[in-house]
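Left out: one protein chain. Kept in place: all the others.
Presenting chain A:
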Amino acid sequence: MAPILETRDVSKRFGAVQALRSVSFALNAGEVHGLVGENGAGKSTLIKILTGFYQPDGGAILLGGEPVHFDSPRASQRLGVSAVYQEINLIPERSVAENVFLGHEPKRFGVLIDRKRMDAEADELLRRYDLKIDPRARLGALGLGLQQMVSIARGVRLGARVVILDEPSSALTGAEVETLFRAVDRLKADGIAILFVSHRLSECYRLCDRLTVLRDGSVVASAATAELPRAALIGAMLGRSAESIHRVRPARVPREATPALETRGLRWRTRVRDVSFAVRPGEVVGLAGLLGAGRTETMKASFGAETKEAGEVRIAGGPVASPTPGRSIAAGLAFLSEDRRAEGIFPKLSVAENLAATALPALARFGFISRKKQDAMVARFTRALGIKAAGPGAPITSLSGGNQQKVLLARCLATAPRAIMLDDPTRGIDVGAKAEVHEAIHLLVEDGLGVLVTSSEMEELMALADRLVVLNEGAVSGALRTEGAAVQDVLDMLAAPHEDAPA
């Protein structure tokens, strides 16, 4: 039997970036196919091609063996490809039944919507997927998981033959995940092909019949789930299992015993589970983990950007009872967010204004900002970190990514922290700027700061850090000194399935 949906040698290029290179893969009826890969591997591009948002530059898409062109999202939907996203694309204020039928409502007398029939049909559909949802309930009153179920039900009602689940479980509770999985089983039994995209490898292993791994836009592995063990899968995702890079630079010697930053039993939802670690002054600790392992969440919970549910945070030895960003900064902790655009820069302001934003109290006199002090501070950091800008008044958006990052780093330092957390500080900046950011980190450590850092590149993290704390599905799965260690040692820790991991 021909696969329901198939891509043959599909390529896609955006400017200088080759997002997909000759990708061929197939979805079969009644099969759950897992698509995995790190950020930037090309998963989103592939999904957008299958849902008609992008057109491929080359190659073919076949539906039931026939070549097709998905020239718009609607065309792809009409031909039976339905996608469910983590961000629910439904109308929260309207009823479940209305959301299932929107645009396809059963009518009476040619104009009036037959609500009774609509509710009854929705009810029947939901029951078939074992969902106890009142079709007249407001959609927004349901949990995220059930909203996703409604989205799936809508796809099925409109005749879906392929259901794409894009990161469906990232925000779900354990019970919701179970409901989702039962619905997927039913879809399978109904002969629908399912493409399951997830960062959570446990879920992929539990649910998928087949796994395909993308890296740098190419398919690097595709096999039945049973034939692709975790370590091999992760090796394929990161692409470096064969190499064995050893750390050469000797470890720094931390100065004092009192940690600059310490957490004990930190918990936040299911994403941070009992995480404990300590960063001493004068050392760099790397927080390692795959995407979705809880690196960013751990940092945010420590900083108070997310409200921790349990555990203790100590900054320079002093406990911070209920951390908020303001309290943490006051206690001597700084945090540089991974998302420069959304959580970092003020795009309409100048370099100087961006730099001074967190240090305003120190620069103020009687509530007015002293221009002189601000200029002095900006000049000091511009020199210390080598920020290349036309001048302190230049708009921040005129700077390169690396220099923007240095401005943000300077902003963190302006609060005179004892410890600093850098979430993927070199993401999206070029090689030269990376080296400069690394240099800046070394300067901080020499000044006696404790640094906690993450990176999406394992070698970079090993080169930067003295020690690694490895996270796996929200929990600490190991720790090691980087001096003399090989990348493979870390990969093994990343791969270990966690015993009470979310299914």
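Here is the rule we go by: contacts are C-beta pairs under 8 Å (C-beta built on N, C-alpha and C of every residue); 3 or more make two chains touch, one makes a residue touch a chain; residues count from 1.
Here is the rule we use: contacts and distances are computed from a predicted model.
Taking the options "Phosphoribosylformylglycinamidine synthase subunit PurL", "ABC transporter permease", "Amidohydrolase-related domain-containing protein" or "methylmalonyl-CoA mutase" in turn, only "ABC transporter permease" matches the UniProt protein name of the chain that is not displayed. Considering A:81, A:131, A:334 or A:462, the position touching the chain not shown turns out to be A:131 (whole complex). Of the candidate positions A:93, A:124, A:227 or A:339, contact with the unshown chain belongs to A:93.
The chain that is not drawn here is touched, among residues A:20, A:81, A:122 or A:142, by A:142. Looking at A:7, A:28 or A:179, the residue that reaches the missing chain in the full complex is A:179.
Across the entire complex, the residue among A:2, A:17 or A:113 in touch with the chain not shown is A:113.
On the side of chain A, the interface with the absent chain consists of residues 73-74, 77, 88-94, 98, 102-103, 105, 107, 111-113, 115, 130-133, 137-138, 141-143, 145-146, 154, 173, 175-176, 178-179, using the contact rule stated above.
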